[in-house]
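Everything on this sheet refers to the single structure shown next.
Left out: one protein chain. Kept in place: all the others.
Chain lettering (A and B) follows the sequence in which the chains are written, and residue indices restart at 1 in each chain.
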Amino acid sequence: MIPTTEIAQQAVNGLVMGGVYALIALGLTLIFGILDQANFAHGELYMIGAYATFYFSEFLGGSYPLALIFAMVAVACLGIFYEWLLFRPLRGMGHLPAIISSLGASIFLWNLALLIFGSTPRQMRTGLSEITLTFLGISLTVQRLLVLLITLGLILCLYLMIMKTRMGKAMRATAQDPEVAALLGIDINRIAEMTFIIGGALAAAAGALIGPIFLIYPAMGLMACLKAFVVVILGGLGNVVGAVIAGFALGVIESLGAGFISSAYKDVFAFLVLILVLWARPEGILGKTAKKAG
Amino acid sequence: MESILNVEGLTKYFGGLAAVEDFDLYVKKGEILSLIGPNGAGKTTTFNLITRLELPTRGKITFKGEGITELRPHEIVERGIARTFQITRVFRKMTLLENVAVAQHLTIRPNLWSTLVSPSEKKREKEGLKKAEAMLQFVNLFPKREELAANLSLGEQKRLELAIALSMDPELLLLDEPVAGMNPKETEEIIDLIGIIREKGITVFLIEHDMKMVMDISERIIVLNYGKKIAEGSPKEVSQNPVVLEAYLGRRHP
Partner (left out) sequence: MKFWMKILGGLLFLTGLIYLPWTIKNPYFLHIIIVSGIFVLLASSLNLITGCTGRLNLGHAAFYGIGAYSSTLLVMKLGISVWFGMPLAGLITVFFGILIGIPCLKLKGAYLAITTLAFGEITRLAMMNLVPLTNGPLGIRGIPGPPPIIFRNSLFLSFESKTSYYYLLLALCLVCLLIIRRLLNSQIGRAFMAIREDEVRAETVGIDTTRIKIMNFALGAFFAGIAGSFYAHYVRFISPDTFTLNETFTILTMVVIGGLGTFYGPIVGGVIFTFLPELLRAIAEYRMMIYGLMMSVAIIFMPEGIIGIFQSWIPRRIEKGLRQK
């Protein structure tokens, strides 16, 4: 007897988590695709988004939606600082320096958070977590449903933005061929700032959304960043649709694995998937759009 | 004269586009052969296929009677083919001397044990460095041997590429646009160097756009257009070939 209801329940939980992964991975994949760089400090944007939401809602006494928006704006600004301080000085110098500079920033930020916020995990309250809906034997708290809805909404906004707006078209042009884009008069610096604004806002949203469900702690960005990288690699560097699909997929795989195999090793699933994929296809599942050969 | 390199039915598709299609060519031992054609004709791709930077979709390449289509790039160097790059690819943060010395990897054949333990290895490396210095003198870059390759001008980088290629003791030298971007004086120097290289018995196969140079030094010319061979023969024959003229002139009127 296959426990279909249980599987479905775990899968739905996985979708919620997967949406969060997708949000984080989207920013990361945009940075990869448009700027050809790896941002190892991306998880800290997520972490700071969570803390920002937490403290904002504390000060405003529980206005969660406002806190979410505030966090997105604040972290978007932080994203611009990332670009100015960590990536712009190293533009065009290959991959290794930017990895090291963002790695250093990551270490700096999460230890800073450790100092400021302390290592005790925090719990965000929104008052919604207690209400549970049940449908076809699957139960979902309103909080989780909200996460799913907001995630989908943000993804839709991003999609519209990239496809329909001028800025979005400029970003896509830069991703395809930075030299031609420059010749067309596209300012790479503005594009870079925009990419980090979007990446920061999405990561912050992910942090804000996850806060009420799980605990907030300073090192939460590390594991999130790793998983986001796995999602990006699975979906293809720079592939926005791929990141969304892979994000949800990873969430579901993790959830099913944790539910049916072992919850202690939950985090290992992402690693295993990563190693398997990279072994079979070192360029990632879809790889990056081939630029100049040899 | 025997042919040192034989290419049969070479084809390479990028997506749906044929960069090179059913390309047959042979290179005679000791000759200077030039490959010309309008931009994008597939010349560099041909070099990439011979040196295995790309895998051909179809076709067979034989060097000195041995099939080399499946070998890895460093094995191709081992067999005796060296190449330079159209857009120079020198090791930027290494000195000129190191750039040339590293290319002697196969002549020295280092392995871990002998590097650490055997004194003759050290001796061979010293000789290798001397040889590298000689190479740099040959291309007139000896005074700058301790400088980083990144600091060189374009012409100097092209000469460095030549030194690196020669350092591999090749029997066949593939030169991809060796004088691109050079002034007439520099071009003359390179032509002289190629002459000396040829006298040493090294076969030269080159790609160039500088028609004067090509006509001057080539014994034989192959013309490529849209990935297909359209002409082959002596410089005189090719320069009078109407198909060739059309290919070049025709390009100017889109």
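Here, a contact is a pair of C-beta atoms (placed from the backbone, for glycine too) under 8 Å apart; a residue touches a chain by one contact, two chains touch by 3 or more.
Being a predicted model, the structure only gives us computed values, none of them experimental.
Enquirer: So one chain is hidden, and I want to know which residue out of A:Val75, A:Met124 or A:Ile233 touches that hidden chain in the complete assembly.
Expert: Checking each option in A:Val75, A:Met124 or A:Ile233, the one touching the absent chain turns out to be A:Ile233.
Enquirer: Which of these, A:Leu23, A:Ala38, A:Ile191 or A:Ala243, touches the one chain of the complex that we don't see?
Expert: Checking each option in A:Leu23, A:Ala38, A:Ile191 or A:Ala243, the one touching the absent chain turns out to be A:Ala38.
Enquirer: With the full complex in mind, choose from A:His95, A:Lys169 or A:Arg190 the residue touching the hidden chain.
Expert: Touching the chain that is not displayed is residue A:His95.
Enquirer: Return the single residue from B:Arg83, B:Lys131, B:Arg145 or B:Arg220 that touches the missing chain.
Expert: Spelled out, the listed residue whose C-beta touches the missing chain is B:Arg83.
Enquirer: Which residue numbers on chain B touch the omitted chain?
Expert: 51, 53, 72-74, 77-78, 83, 85, 89-94, 98, 101-106, 108, 110, 112, 115-116, 121, 125, 128, 164, 167-168
Enquirer: Since one chain has been left out of the picture, which residues of chain A touch it in the full complex?
Expert: Listed in rising order, the touching residues are 32, 38, 40, 85-86, 89-90, 95-97, 99-109, 111-112, 115, 222, 226, 229-230, 233, 265, 268, 271, 274-275, 278-279, 282, 284, 294.
We adopt the following convention: only the chains that are shown with their structure count from here on.
Enquirer: Counting only Cα atoms for the centres, state how far chain A is from chain B in Å.
Expert: That pair's centroid distance is 46 Å.
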